[in-house]
Every structure is written in C-alpha cells, then in structure tokens.
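Let me begin by presenting the structure, written as structure tokens, before commenting on it.
Missing here: one protein chain of the complex. Every other protein chain is in place.
What follows is subunit A.
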Amino acid sequence: MDGWRSHDTVLQRCVHKLDIGQSNDRQTVDISLLWLWLLLTCRAAILKAVQLFVVFFFFIFVYHRIRELCQQFPHGITDQVIQNDMPHLEPQQRAAAINKLLSLGQLDLLRNSSGLLYRMKDAQSASKMKGSDNQEKLVYQIIEDAGNKGIWSRDIRFKSNLPLTEINKILKNLESKKLIKAVKSVAASKKKVYMLYNLQPDRSVTGGAWYSDQDFESEFVEVLNQQCFKFLQTKADMSRDSKQSPMVQRNSSFATSHEVWKYICELGISKVDLSMDDIETILNTLIYDGKVEMTVIAAKEGTVGSVDGQMKLYRGVNPVIQPTGLVKTPCGLCPVFDDCHEGGEISPSNCIYMTEWLDF
C-alpha cells in the first residue's frame, strides 16, 4: 500500500511538468482573425481557457482509450501496451493520465514479474468502497483475490499482516455492508471462509450437490446409486432378451452418461439440479461396486453427451463368481476369528455362531 502511494506522488509530480510543456505546444494552433483579436484583447484569460479545454478533452480521450484497452485485456495491461496503442503519446502524458485514473480510484496498479500492470477496477466495488479506510480496502482486496474458493480469516491475517482483532472488526464491518459473506466449508465444519457477497461458492467449499448444510447426504447418494444401477440393469436385460446377434446385444446394453442423466432428471428424485459430472460420479461408485463397466468411445463432435469428442458408455454386468465358499461358513464372517483356538475361551466346539448356523 505504501509502495503504491509513493508511486502516486511521483506520477503526480510528473503531471505538473507535463502541464507546463503542453501549454507551450499548443501556441502554434491555427486561429482566425477574430480569435486573434480576442487574443489580443484578453490574451491571458483566453489562453488559460484554451489550455484547460485542450487538456480536458485530451484526458477524456486517453481515459476512454485506456478503458477500452483494459476491457480488451481483462487480466491487465502493461505500460508497453498503452505505448503501442498510442505511439504519439509521450511518456509524461501517459503517466499523467494513469495518475489521474489512479487517484480517481478507477484503476488498479498491480505488480508482476514483468513489471507494472494496470487493471480496471469494478465500477461497483469502487463505489462500494467509498468511505472505507485503507485497511478495509486491503482486506477487501485479499478476499476478492481468493475468488469463489473463499479465504480463511487466519490466512487473511498472514497476507495482510494486520492483528486478528482488527481483521475481525473489519470483516464484521464488511459483512454488515453486504460486501462479503461468510460460508461454512464442508471440509472442516468449524472453519468459515470469506468471499465476496455476490459470488457462488465453489464446489470444494459447499461439497456440490451431495451436501446440504455441510452434511453429506449419503441416503441421497445411495438412492441415486440404486436408480442408476436399475436403469443400466433394465437396459442390459432388455438387450439380452432381444435375441439379436451378440455384438448388437452388447452394444445396446450400453448407455451414455447423458442418457442416465436424463433418466435421473425425468425421475425427479432430486430436488437439486444435478450435472452430468454429478451423475458420472455416481456411476463411478457403481463401477467400484463391481456392478457396472465403463468404456470410452470416440464420438462425433457435437453429439449429445460427448465431451471433447469422447463419450462415456456404461453397462450393467453380472458378477464373475458367486459369494466364495469361505464366507458361506460362520468362520468367514466371524469377528473373533483370530482369537479362536481349540481349548480356548473361544473355540470351534463352543462357538455360538456355529451353533446358530447349524440349527438354522
């Protein structure tokens, strides 16, 4: 912050020098007789007026041009860009224009590896920040930079070097102005992250469709899991009953993730809007359940449900083996299997699980 301010004053000093130089330049303007007369009569006053006029219009022009450039390059522009765009402009004039914009609070000055960067400030935020002090501006800036991922108050403290109490005060203040909001993160329920008021929190913060109020909705996931499987299963069954050639049978048992997504949407079991990615996550759990297989095929660009020219196909499959023999015995499921010894407290002879199983 201090750095910027010192920079400001330097630029302002430059502008002073520039003003004087300009007035000398403009004396060669072609003027009519009347103007000459007027000039002669009240020379000093008119000269001043013309000077002001020219300077004013010049600023308007440069200002607009820089704004256009900023819009063109939303990430910011360097000095070089302005210079290339307006080669007739002298460095001092450029500096003056930028200085004015900075002092009006419409431009941000950023520093990166290649030098200084200028970026347009949000008109809204510029107006919102009216009446705030520099500390508040700084905190706001940090929160703004964190984007929709949000930032934790302790990280704000590290970045701003302000005491925690001060930061808490500022955060409260900004919150009451509805400039920022606090969002509870799903990763750690006690951790609050701050972000700009108008932002939609990132999935990593809210947990996406699977969370409501920081709680993972496992029932919802299970229901979706079952429904997806049911859909793929019926599809596989239908293709098996179709009595077509084996290749056709296999191919018709596949469903794209888009088809599954549409099916789930039309079922209307979900109150929240699920994206294709959400459905694919669910389908992946089915793969890990060993009930579904996935293949990726190349698809024509623009086909429904294709991503980057690829399409994910899913199909329900049968298990390879029946439950293995070991788990059909009580020992295969026994929680005290390792403690079981003949002649011990737990032994095959007095095993209650075995007795129950035998009498079943």
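One rule holds for everything that comes next: contacts are C-beta pairs under 8 Å (C-beta built on N, C-alpha and C of every residue); 3 or more make two chains touch, one makes a residue touch a chain; residues count from 1.
The working rule: contacts and distances are computed from a predicted model.
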item	value
Which of "DNA-directed RNA polymerase III subunit RPC3", "Cytochrome P450 27C1", "Eukaryotic translation initiation factor 3 subunit K" or "Queuine tRNA-ribosyltransferase catalytic subunit 1" matches, in UniProt, the chain that is not displayed	"DNA-directed RNA polymerase III subunit RPC3"
Contact partner of the left-out chain, one of A:Pro74, A:Gly268 or A:Pro323	A:Pro323
Selected from A:Leu52, A:Val304 or A:Leu333 as touching the chain missing from the view	A:Leu333
Touching residues on subunit A - with respect to the absent chain	210, 216, 218, 221, 225, 240, 245-247, 250, 281-282, 284-285, 287-290, 293, 317-329, 331-333, 337, 340, 342, 347-349, 351, 354, 357-359
